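A single structure is presented below for examination.
Our next item is subunit A:
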Amino acid sequence: MDRNFEYMFYGFTAAWVIVIVYVISIALRERRLRDELDRVKRMVEDQEREAKK
Partner candidate 1 sequence: MRTKIIVLLSVLAGALLAWNLHTIFLRVPDEASQGAVFRVFYFHFPAAVTSFTLFFIAMFSGLVYLRNRDLRYDSAAAAINEVAFTFALITLITGMIWGRIIWGIWWAWDPRITSYFICLLMYFGYFMMRRAIDEPHRRARLSAVLSILASVDIVIVWKSIEWFRTQHPGPVLEIRGGGGMAPGMEAPLFWNVLVFLLLEAALVLVRMRQQLIQSEIESLRRYAHAF
Partner candidate 2 sequence: MKFLRQAWAVAAKDLRSEIRSKESINASVAFALVILLLFSFAFDPTSDQVREIAGGLLWLVFAFAGTLILNRSFARELVNDCLDALLASPVSGAQLFLGKTIANFVILMAVETLALPVFTVFYNVHWTQSIGLVFVVMLLGTWGLTVIGTLFSAMTVNLRLRELMLPMLVYPMMIPALMGAIQLSSVLVAGEPVGAENQIWFRLLVAFDVIFSLLALALVETVLVG
């Protein structure tokens, strides 16, 4: 029975580790996307200013 408790915790840990890793990867992707969006927006503004000159 002790063995079964051990594996039960492995099971739970595995499931939640996967969920947490996934959520963290989503969060990191969010930050990267926002940074890239800001960068591209600034690039477009610069180009528009250049074109107006």
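Here is the rule we go by: contacts are C-beta pairs under 8 Å (C-beta built on N, C-alpha and C of every residue); 3 or more make two chains touch, one makes a residue touch a chain; residues count from 1.
Selection rule: all candidates are chains of the complex that A comes from, given by their letters.
Remember, it's a predicted structure, so these values are computed and weren't measured experimentally.
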### Summary
Contact partner of subunit A within the complex, picked from 1 or 2: candidate 1
### Query
For subunit A, which residues count as touching candidate 1 in their complex?
1, 3-5, 7-8, 10-12, 14-15, 18-19, 22-23, 26, 29-30, 33-34, 36-37, 40-41, 43-44, 47-48, 50-51
